[in-house]
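Only a single protein chain was left out; the remaining protein chains are all shown in position.
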Amino acid sequence: MTAEPRRRPKLAVWKFASCDGCQLTLLDCEDELLGLAEQVEIAHFLEASSADAPGPYDLSLVEGSVTTPQDVERIQHIRAVSARLVTIGACATAGGVQALRNYADVAEFQAAVYARPDYIATLATSTPIGAHVPVDFELRGCPVDRRQLLEVITAHLAGRRPDIPAHSVCFECKQRGTVCVTVAHGTPCLGPVTHAGCGAICPTYGRGCYGCFGPSNSTNFPSFIPLLRRDGMDTLDVVRVLRTFNTAAPAFDAASRKEEER
Amino acid sequence: MATDGSSPVVIGKDGLDALIATLTGRGRTVIGPTVRDGAIVLAEISGGGELPYGRGVELEAGTYRLRERQDGAAFAHSAGPQSWKTFLHPPRVREWSAERTPDGDLVVTEDDTVAPSYAFLGVRPCDLRAIAIQDRVLTGGRYTDPSYQGRRERAFLVAVECTEPGATCFCVSMGTGPATGPGYDLALTEVVDADGHRFLVRAGSEEGASVLAELPQRAADPATATAARERVAQAADRMGRSMPLVDLQTLMRETLTAERWDDVAARCLTCGNCTMVCPTCFCTSTEDVTDLTGDHAERWRHWESCFDLDFSHLPTGPVRESPRSRYRQWATHKLGTWFDQFGSSGCVGCGRCIVWCPVGIDITEEAHALDRERAARPPDGTGPS
Amino acid sequence: MTAPAAAPPRSYRVIARVPEAPDTATIVLEPVRSALPPFAPGQFAMVYAFGVGDIPLSVSGIDGDRLTHTVRNVGAISAALHGLEAGATVGVRGPFGTGWELPSAAGRDLLVVAGGIGLAPLRPLVRAALAAPPEYGRPNVLIGSRTPRDLLYVPETRAWGRSARVLVTVDRPDDRWNGEVGVVTTLLDRADFDPTTAAAFICGPEPMIRATAAELVHRGTDPDRIAVSLERTMHCAIGHCGHCQLGPLLLCRDGPVVTWTAARALLLVREL
Amino acid sequence: MTPLQRGFLGALPPGHRDRLAAFARDVSIPAGTRIFEEGGSADRFWIIRSGGAALDVHVPGRRPAVVETLGEGDLLGWSWLFEPYRWHLGARARSTLLAAEFDAGRVRAACAQDPAFGLAVTHGVAAVIARRLAATRARLLDLYAPPGTDTGGTAG
Partner (left out) sequence: MTHRGSRVLHVGSLARVEGEGSLYLRVQGDDVAEARLAIYEPPRFFEAFLRGRSYTEPPDITSRICGICPVAYQLSACRAIEDACGAVVDGQLAALRRLIYCGEWIESHTLHVHLLHAPDFHGCDNVVELARSRRADVERGLRLKQAGNAIIELLGGRAIHPVNVRLGGFHRVPSRAELRPLEEQLRRAREDATQTVRWVAGFDFPDAGCDHDLLALAEPGTYAIESGTPTVMAAPHTAGLPATTRRALPTRTFGVREFGDHVVENQVPHSTALHARLDGRRHLTGPLARYAISGRLLSPVAVQAAQDAGLGDPRQGDVCRNPYRSIIVRAVEVLHAVDEALRLIEAYEPPPRPYVEVPPRAGTGHGATEAPRGLLHHRYTLDARGTVTEAVLVPPTAQNQDAIEEDLRRTVQEHLRAGEPTDAELTAICERAIRNHDPCISCSTHFLDLTVDRTCTGG
């Protein structure tokens, strides 16, 4: 309404223990990248830029999980200089695949002898960002979905709530018109307990969902796990499929522990 | 609208090919059953060869399997994973877009996409009823839905009577099949016997009659007409399931506090599949999107489900948080409060919700259980809660 | 089928903004081009903040083509609308829903009970009633609020006191508050009405509605003459999206104002 | 109906009401008067005919915090009925208060003497307490609070 040029919001992208795939998703927005750079000031994005503008930042995207003592301090700083902090991807929202270390047995730790473990400073667990600082929004996925990442950013620019449904993958699968792989083929599929967002790609490719977006906001494992068994999974299979990229997400973690106790 | 009473005719498989060609020639996109990804889906077809001749289905709660049929029938299969709402009430629709002009005004442009002109081939009587039900919801009230109305008005419906109900079908108890009710442009009954593979055809509208006139045909012989009638009658006796023979609207109203809802909630995954496959479920949510500049916005709507926690959200949280309340909302709406809202049942007995529920929850079984519970514990008004 | 097609929002300009409370403001809208059909008290509009979304907002004032809405900042969309200044444009759809049926209260004592932002949809009703005093019996306006700072339309409600019994109570007084402290139902004892014949209009949080209506029924008020305004999430406002169901009701169409007769049993079923 | 008939007294059966009313004497309490203090001896109680009273709690360092206000017909004070007969709250006249004042000792004695009367009075007072408890609980819900203030959301 006013002719005054608006200040471009400052965007920062941060990395913790991760594969870089979620921040790469931003660079995969080939059609939008240059336009985005006009609307926001990409102030800190180490993977893409040597320039490093100081904070505070209007929006920080944080990738990766906390696995070292230095990480614990660094995330506090990032929170302090960020007006909004959005975690992106399974590592940042659930500890990632590296949270499999959380299940490692102490005896196994000691049995595996390594030449110089003292060179390495690492924590015994991999934890999500939200376990350390308040997070404004968590974008799920291993990796995050490109359209959803753009939605989070544009919603932030427009001041609206990002339209990121937390229901099951089945919603997307049906909307896409994909034939249910469980009902029609007897293929085990985590779709009914998995958070939507990917666009139901696995069932569309004839494969059961493997839960890379973590649990949906409404799961019923006691009813769901017998279905996996009906379709041929045993206890070990069930534990394995829940313990992958979102293994430390509370709903998956609890279900896998319960399964292990059987 | 119906021109029922015009004499039925018989066409062969070539007539079916000609029907597809004629409809295509009239500028319509023909949607019909075809095999894809291990199921009989509804998709655009360009010729009779794409129809699922010789393929049937085995249905049970939570399972769907294709099987071969010896008789080579094209329509001897019951409801598949989708319904026609995919085309009439699509999963995602843009309603309008808006620009913020430099002077701060708001200019809204309605979506003016011209609705496609469909011909649906193989509309089951239950699905024909489902379309009529969605008509009432989306065009029968104070306002009409322009997207739905545009598609609906341009759609040509070829009904096919049901001769092969599945184990999950219960249209008889819902009064929606297996014989076709009104609302079709053409109605077919498939007959395969020693006399050959043929279809008894009736026109239900002027356009139906005019399309029919273009097809290679012969007058209906008594044997074919009788065979067609018998097959549909036999289908009525082979329903895999039935609803309890009680007033379902009252049953639902009187069992809101039943314990059975806890029982079904223990099984329900709240995955939303039943609502997505249901041919009458119409709920949607709106979604506002903006571009990076923030000066262009669009309003979309997409299918939504009462199983979604966010479906009933208020600023303080969801109204229906428990799975119990969400399943109950779905079932009581479908079977009960739909009457209050739209004057009919919302269920047509197609059985899709039973088949495509991963854990095989069966709405007919739930209704029977509620009926039994009500009988065992007469209602006391509000009941315990 | 003669029903009109659902229409997209029309452009309205904010011509005034009045802060009411720390998180609440009233905006007055004027059509930029053509106006929507007239609104009745108790009806609502879907008000669209550009690029953010729309929410149902009852009219808190009606003045020709001008629409007044009172917005409480409770989410992204309401925050956007709450923050609008004069000159901004919004999109508006409506009018939607049932209104308060004031004519049905003719000849009866009036009891208007408002909790919090619930006063907003009742304000046009009170205005209409006070503008036509001979038609009604003794008018009472009972207002409950969280704190004195959250009270809406204070000068106006004070002015109502000249022709109506206006009772105000707060949950949490501050040091300067000399008025009543307590829930709004406790004001019923001090209202001046005959419960057996009065017509009641209630809007507020659902537990407040339930408690007030139940108390009135206990005192002999006919549940058919208790009108309550209910809230559920709404997307389309025209009965097509399914979100606002409350049992048999589609609140955008059959509500938001319904009689206590219709609402009572529904509100007693948990999570209906 | 007069306030007395409508409020607390009105809820008593007529015979017991008249008996209780016989203990009453009319008083006028000027606006601003501290009627009783938290912890003080609960030796009297009142039924308000007109005017208003505020019940409050003493909080060090600030003015007494008003937790509830009472008006016409309301029973002012119930602590006299139960041991240890000490006021749970303080009370102040918000405006000039016309009230029926009762000597708590005499009423208690009458209750002890006549169990039927005692039961009726106790019943009536308990109903008042129940209503105030319900109202207090409703306020605990903080119904008009901004959404999310009680849910501990993670928004930072």
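As written, the chain order gives the labels A, B, C and D, with residue 1 at the start of each chain.
Keep in mind that, in the parts below, a residue touches a chain if its C-beta (ideal position, glycine included) is under 8 Å from a C-beta of that chain, and two chains touch if they have at least 3 such contacts.
What you are looking at is a predicted structure, and each value in this text was computed from that prediction instead of being measured.
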**Asked** For the unseen chain, which displayed partners does it touch in the full complex?
**Response** A
**Item:** Contacting the left-out chain in the complete assembly, out of A:P56, A:P69 or A:P222
**Value:** A:P69
**Item:** Options A:V62, A:C202, A:I225 or A:A249, residue touching the unrepresented chain
**Value:** A:C202
**Request:** Name every residue on chain A in touch with the hidden partner chain.
**Result:** 15-25, 27-28, 30-31, 33-34, 37, 42, 45-52, 67-69, 71, 96-98, 100-101, 104, 106, 108-110, 112, 114-124, 126, 142-143, 145-146, 198, 201-202, 204-207, 210, 212, 237, 240, 244-245
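By definition in this document, only the chains that are shown with their structure count from here on.
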**Asked** Between chain A and chain D, what is the separation of their C-alpha centroids in Å?
**Response** 57
**Fill in**
Whole-angstrom distance, CA centroid of chain A to CA centroid of chain C, is 42
**Asked** Hey, how far is the Cα centre of chain B from the one of chain D, in Å?
**Response** 63
**Asked** Which chain A residues sit where two or more other chains touch them?
**Response** 1, 158, 160
**Request:** Among the residues of chain C, pick out those that touch two or more other chains and give their numbers.
**Result:** 51-53, 74-75, 87-88
**Item:** Complex interface listing, chain B residues touching chain A
**Value:** 36-39, 41, 62-65, 81-82, 86, 91-92, 103-104, 266-273, 276-277, 287-294, 297, 302-303, 305, 307-310, 323, 355-356, 358-359
**Request:** Give every residue of chain C touching chain B within the complex, in rising order.
**Result:** 1, 3-11, 32, 48, 50-54, 74-75, 78, 87-91, 231-233, 235-236, 238-243, 245, 247-250, 253, 265, 268-272
**Request:** Using the touch definition up top, name the residues of chain A that touch chain C in the complex.
**Result:** 1, 158-161
